[in-house]
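Accompanying notes for the structure given below.
Every protein chain of the complex appears in place save one, which is left out.
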Amino acid sequence: MNWKRVFKSTEFYVAVVLLLLCMAVQIKSGQFFTGNNLVDITRAFSIPAMFCIGEMFVIITGGVDVSFPAIASMSMFIVCSEMEHMTSNPLAFFVVAMFIGLAIGLINGFIIAKFRFPALIVTLGTSSICFGIMQGVFKSREYPLCAPLYELGQTKLFSVTNSVSGLTSDMPIGVILMILLIFAGWFILNKTMLGRGIYAIGGDVKAAQRAGFNVFGILMFIYAFSGCMAGLIGVLRSTMLLAVHPNNLEGLEMTVIAACVLGGVRMAGGKGTVLGALLGMALLTIVDNSLILLDISTTWQKVFTGAIIIIGTAASALQAKRDERKLTVKLNEGGK
Amino acid sequence: MSDYIIKATNIKKYFGGVKALDGVNLEIKKGEIHCLAGENGCGKSTIINIISGFYTPDEGIIEIDGQQYDHMTPQLAIASGIQVIYQDLSLFPNLTVRENLALNMEVAAGRKFVNKKRMNSIAEAAVAKLGLDIDLDETVENLTFGMRQMIAISRALLNDAKLIIMDEPTTALTKREVKTLFKLIKQLQGQGIAVLFVSHKLDEVFEIAECFTIFRNGKNVATGNTKDLNQDKFTFYMTGREIVSTRFEYTAENAPVVLEVKNLSLANGFKDVSFELKKGEIVGITGLLGSGRTELAETLFGYHAAESGDIIIDGKKVNIQSIKDGIANGIGYLPSDRVTEGLFLAQPISDNISIEKWSDYSNVLGAVNRKKVDDMTRQWAKELSIMLHDIHDDVGTLSGGNQQKCVLAKWLALDLKVLILNGPTVGVDIGAKFDIYELVKRLAKQGLTVIIISDDLPEVLTNCNRVMVMQSGRLAATLSTQGLEESRLAELAN
Partner (left out) sequence: METLKGFIDKDKNLARLLIVFVVVFAICAVLKGSLFLSVSNFQSMGKQFPEFGLLAIAMAFTLFTAGIDLSVVAIANLCAVLMAKVLPTLITPDTAASQATMMILLACCMAVMVGVLCGALNGFLIGVIGITPILATLGTQALFMGCAIVMTNGSTLGGLPKQLSAGINSNVAGIPVTILIFAVFAVFSAYIMSRTTIGYKLRMLGTSEKASTFSGFSNVKLYITNYVLSGLLSAVAGIIMLGRFNSAKADYGASYVMEAILIAVLGGVDPYGGKGNMKGVIVAIIIVQMISSWLNMYEGISNFYRQIIWGALLIFVLIYNYIVNEREKKKAMKG
């Protein structure tokens, strides 16, 4: 373990800030490190964190995918509204949603890999198309959740009750899926040649091609993976909310991207770790959660989120600037 | 078995209607150090891409170690022992040395999973082949270009290479690093590995290559042993012209001092630099990369603000805190990296050339007078013999030499007192090089004071009347170039 490198890394700083924040909230409200608050935080954290995994693959290659909320919402709504009476196996819903997400992801990947357009703009387009299909063609609206998924959503891993407030929080079984996805993401990035290829593309696309990496294939994979996972996460979310809300994932893309960047995933590509992205997301989640504990009205949520994003990205930008402008001539200090 | 590692005969290659290669031959013996030279656009890159399997020739035969190949592919080329090290090195700046060394092999072997132990052994084997002393866990982007080149070469050797092709390998190296590279090439020769060295620097061709091949306009113009070559023949083969270069004589000894620098210092840049420039002089600054010469030039221009010392122009002390100040005081700067610092490649030639005159050419509402811009561009294009198709084409469509002339035009449009040229002929064809030399000498005779920062000692000796040598941030020597021997200057510079 090269400790010098650890202390210099963004992940370390975010972890420190996170810890300080948690302690500050605990001191002020006394409610932070309670069982039920931690469960609530984990619930709030799980969905965005899962999106972070797929998104960081994209950012490391130098792109940005803003279509995953649309893919998730559309896939979720289609399966929940159309498959209601077809099956009682919750697994079927997940699988079909993943297929839908995979299809859209492949379209994203193909256009971006073939034409090298800015990923931000292409995915803005597909995002609009997906929301349009969901709202226009499928006439989306709030909906009660069908029985198979409802039952799944009610299954809990365990419950925690807060003795002071009497509130009970349930840890949903979906958390297992989150852990599996995080592990899968970590494994792909660190233990497979595919992962090395993702970093290689982010470092130098031409060199990656010359080295023999299948650049086109890898780019297709990351967008397809992001889309497929989005389908999965959309349905999972409906089980956690115990209802179908087709519109309130809108805007999440910005939070997820910000979380990745705060955690050290470089916007220009080539750098970033799963731990970093998760720490960044944890920071944003806890900031939101703390407002409630500190009795600050939730109308202030966006202001705080915006402020954190600005401060966090400013810090790393200033550091990068300082490194760039450094002069390096070794002077002969002795007199002439 | 053959004496030749590669024999390419009568290679023809067309792109659209353009003939890139018109029946060229290239023959390299095993273990030979061979130099391939030629101006930009002569077909050097094309023949390399054909030999390494990226392009298929439209006509011609490729023989590698006696075996003929009809359909060369990159994989076949690598399997036959041909390795190319491109000018940009094709490394991954965000990954570690270890990963850069091992990844290509792992990908070629079709691996799916990362095996740390296997990658380690590959990396260590590579480093051992050249006896490199390097931290395998360091991220490549933190290394110097010279170190990165060593890594690229180590990587190339992993694949049982028989021929290593190096594309302009010395462009970004210091003199010391070039020496290390040449030692390495001789080492490779000792191991029976042939090296094809693409370069247009004659001194390097002489120093390291045994044989040479020169292309011009897609055709062979000369092949032979380097001991039969000299400067004039080389220039003639490369350009097709007889170019005579005359040494710059400075005669106005009583001219006023235009620029005086007193005890100028910049932390991590240079210390206590003092000198005087008289009007119409062309003074060279040479020294290793990292000696502070670029930092000095950038400070005079205003990119850095000096921490102590004075800059005096025409007898008056001036305060240069920004590039705007530098330009306002009559100092212009042609940066060493013209592509990213000197020009806007995706913008029209006319905008690139007129850029410093926009405020002069604009009216009270801020609108730029387009006619004045166009007229001025045409005038300078004529004056500097810039070969272009239309002044509104993107400047990126021009050749290196013509691009450099555009940067010159941009500065000459201003009434400058001092023009600093940093590496003015890097990546410029010999023909355009001499054009630029003649131009600079003419400007000096008309009263412009010029500073040329260069690694190219013959260039400095021919075109400057004085030369200053920087070493570790200090001005180590100032000499007249009259009668100065290149070897003496080389000694001082290192």
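When the chains are written out, they are named A and B in that same order, and each has its own residue count from 1.
Rule of thumb we're sticking to: a residue touches a chain if its C-beta (ideal position, glycine included) is under 8 Å from a C-beta of that chain, and two chains touch if they have at least 3 such contacts.
All values reported here derive from a predicted model rather than from experimental measurement.
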Identified contact with the non-displayed chain, of B:272, B:356, B:374 or B:438: B:356
Touch with the omitted chain, as defined above, among A:41, A:261 or A:277: A:261
Chain not shown: contacting residue from A:64, A:215 or A:331: A:64
Residues belonging to subunit B that touch the chain removed from view: 15-18, 302-303, 322-324, 326-327, 333, 335, 340-347, 351, 355-356, 358-359, 362, 365-368, 389, 397, 410
Where the missing chain touches subunit A, by residue: 64, 111, 115, 117-118, 120-122, 124-133, 135-137, 250, 254, 257-258, 261, 267-268, 299-307, 309-310, 313-314, 317-318, 320-321
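Note that in this section only the chains that are shown with their structure count from here on.
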Whole-Å gap separating subunit A and subunit B, where each centre is the average of the chain's CA atoms: 44
Residue numbers on subunit B that touch subunit A, as the complex places them: 86, 88-95, 99, 103-104, 106-108, 111-114, 137, 266-272, 290-292, 295, 304, 471-474
Touching residues on subunit A, where the partner in the complex is subunit B: 2, 190-197, 199-200, 202-204, 206-208, 210-213, 269-271, 326-333, 336
